[in-house]
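Chains shown are a subset, placed as in the full complex.
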Amino acid sequence: MVSTYRLRTDGNRAFDITDEISAAVAASGVREGIAVVSLPHTTASVGIISFPDPLGLIDVMDEVARLVPTRIDFKHQHDTPQDAAGHIKSTIIGTTMSLIVSAGTLLMGHSQKVYFMEHDGPRQRQFHVQVVGR
Amino acid sequence: MVSTYRLRTDGNRAFDITDEISAAVAASGVREGIAVVSLPHTTASVGIISFPDPLGLIDVMDEVARLVPTRIDFKHQHDTPQDAAGHIKSTIIGTTMSLIVSAGTLLMGHSQKVYFMEHDGPRQRQFHVQVVGR
C-alpha cells in the first residue's frame, strides 16, 4: 500500500516531489482521505514551498542555513559539521507531512508544491507515501 | 467531504480557527479518527498556540518575525519583502497539521487552540479540513 520513491540529491537544495505524491494518491484509488509523506532520513526534511519563482526556493534553503549554521562546535562529532547541522534542521522543519486528498487528487493551493529539502547532500535518498480514506 | 472556511485577515497576527475545525469534525460524523487542516497559501501557516494569555499570541508572531526578518535582500523580488519573508515562515512552521479525533471531538489540551498564522496580511484567506476514521 505504501509507495516508495527514490531520488539522488546533487546538493543542498529543494527537490519537487509533488508529482510522485500525486501518483501515489492516484495508485491508491482513494477519493476522499489523507496522504502522509515520510522521509526515513535525519538530515533532510519535507516542506511546502511557493514554486512560481525558483529564486524563492533558494531563499528558503539559505534562510534555514542562516538560522542553523554549519559550524564546528556541535557536540555531535561523529560526522561532518554539515551532518550535525542537518540533524537539527530536519527536526525543526520535520520529516513527515499530512496532505488532504479530495476528489481523487491532492488538495493544494495554486502556488504550493511539496519539496524534499536536502540538508546534507549529495546523497541517495527516498521517501514514502501512505494514503488512507475511501 | 472536505470542509472549507474563509477568513479575512486584518494583519499579521494569529486567528483562532478551532471552532471551524470542530464544526468540520462534527459534520463528518467521525467518532474515532484524524482531522487534517490544510492552508492553500504560501505566506501563512497553521500552529497550535497557548490561548489563555492573548499577549502570548503576540510573542509567537513577534518571535517568528525576529527569526525571519522582513528585509530587502531576498533573491525573490517579484513581490514585497514581507511576501518573501512570509514564504519562508510558511515553510518552516508548516501549512498542514494533523489532529486526533476521539469520541466525536478534537482531542486537545486545555490550553491549546489552533491558529491561522498570517504572515502577509491583510488578505482574503481560506483553509480546508478533511476528517478520516469511523
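A and B are the chain letters, set down in written order, and residue numbers restart from 1 in every chain.
Convention: a contact is a pair of C-beta atoms (placed from the backbone, for glycine too) under 8 Å apart; a residue touches a chain by one contact, two chains touch by 3 or more.
Remember, predicted model here, so these are calculated numbers, not experimental data.
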Homomeric complex, total chain copies (2 given): 3
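Here is the rule we use: only the chains that are shown with their structure count from here on.
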Rotation angle (°) superposing Cα atoms of chain A on chain B, nearest 5: 120
Distance from the mean Cα position of chain B to that of chain A, given in whole angstrom: 20
Contacting residues of chain B [partner chain A, same complex]: 1-2, 34, 36, 38-43, 67-68, 74-78, 84, 87-88, 90-92, 94-98, 128, 130, 132
Residue numbers on chain A that touch chain B, as the complex places them: 32-34, 47-50, 52-53, 55-56, 58-60, 62-64, 67, 92-94, 97-102, 107-112, 132-133
